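First the structure, then my questions, so here it is.
All protein chains but one are shown at their positions in the complex.
Moving on to subunit A:
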Amino acid sequence: MVIDKTYQQAQRAYEERLTAISAEEMVINMGPQHPSTHGVLRLQLITDGELVKEVIPHIGYLHRCFEKHAESMNYGKTIPFTDRMDYLASMNNSHAFVMGVERMLGIDHQIPKRVEYIRVLVCELNRIASHLIAIGTYGIDIGAFTPFMWCFRDREHIMNMLEWASGSRMLYNYIWVGGLFYDLPVDFESRCAEFINYFKPKLVELDELLTGNQIFISRTANIGILPADVAINYGCSGPMLRASGIRWDLRRTDNYSVYPEIEFDIPIGKGEQGSPGDCWDRFKVRVDEIRESVRIIEQCLARLTKELKRTVDFDPRALVPKKVNLKSQDYYVRAENPKGELGFYFVTQEKSDIPKRVKARGPSFNNLSVLPELVKGILIADLVAILGSIDIVLGEVDR
């Protein structure tokens, strides 16, 4: 095969595809400012009446050159940039990044237990916050406004708590290489326990409002069915993969941090209202995961107030290296984010604290890539339901 040296043939083929549509077909643009695209995602739909024949996603409107930036500064300075990738789950992003650097440094087994438990605690709080947004905005996509207000009300408590700990509402820079920015504020544990007591009945209410709601079920059950083999082949992970019936959670399979010491279950989609892997299952897996996160938080709080109690001389920055000095190597680290597998691939330079290459593998990027497969021959209104159930964050798709 002869290769066109301008490398434009695919671009031309795409343009020809759009001009060559038949008389019944119409090209409709959805986004980048459409509210249900959850950010700046643009979809080009080739439609026949109300039916979607094909969808061409266009991403990159929120591209902020994370990988290029990461090549110009040291590992510690990159942590705030990772926060901005999946801005709804900043703690989880920095946890994954920090874990990779610590493993390369070989200090991952020396991190004090209290630090690890605080990390898991804040990560799970952030996971709840992220899932609350996923559920709340999904309600809006489908036409239910109340769940959105309820979810945001409860999420605000988490935001306030994390702001108290880190000084920032959404982008925390709290987890550092080798430790933490600060220990938890005094009384954080009791306030967190109070929140959990408040939140548990609210979760039941929320569940009653949406999960069993007949209108909601008829909008989501049997819509956008994603079979397990397709999900794996497209690299879907997190709730997306679990809803298709695969029990795959990196917190269990990789056993990182202190997760092996903590009891929790991995909810999967069973197709209770329709078929396994439909929109309702993806929604339900997130609701169940909130419950599991609450369990994890309770166990963390129990440890943090008993055997790992705060002491006067405890210094969460004791192991923070003055300069991250790595030998030349490469390492891929992965962690379970609220949206799926977040991976960082590091290529380091000899005697330098600036990486040669950092590649971020965002879960939303891969989860979104399955969309063209899911929407063939569906109604436009269902496209909104499917897109909402994928739960994308464009900050992470575009990086």
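Please note the rule applied: contacts are C-beta pairs under 8 Å (C-beta built on N, C-alpha and C of every residue); 3 or more make two chains touch, one makes a residue touch a chain; residues count from 1.
Here is the rule we go by: contacts and distances are computed from a predicted model.
Peer 1: Match the chain absent from this complex view to the correct UniProt protein name in "MBOAT family protein", "3-hydroxyacyl-CoA dehydrogenase/enoyl-CoA hydratase family protein", "Thiamine ABC transporter substrate-binding protein" or "NADH-quinone oxidoreductase subunit C".
Peer 2: From the choices "MBOAT family protein", "3-hydroxyacyl-CoA dehydrogenase/enoyl-CoA hydratase family protein", "Thiamine ABC transporter substrate-binding protein" or "NADH-quinone oxidoreductase subunit C", the unshown chain carries the UniProt name "NADH-quinone oxidoreductase subunit C".
Peer 1: Who touches the missing chain here, A:E341, A:D382 or A:E396?
Peer 2: A:E341
Peer 1: For the chain not shown, which residue from A:V177, A:I246, A:I262 or A:I386 touches it across the whole complex?
Peer 2: Only one listed residue reaches the unshown chain, and that is A:I246.
Peer 1: Kindly note down the residues of subunit A that lie in touch with the hidden chain.
Peer 2: Subunit A touches the chain not shown through residues 1, 3, 5-7, 10-11, 13-14, 59-60, 63, 65, 67-68, 71, 103-104, 232-235, 246, 248, 253, 327-332, 334, 341, 343, 345, 347, 356-357, 359, 361, 365-366, 369-370, 373, 398-399.
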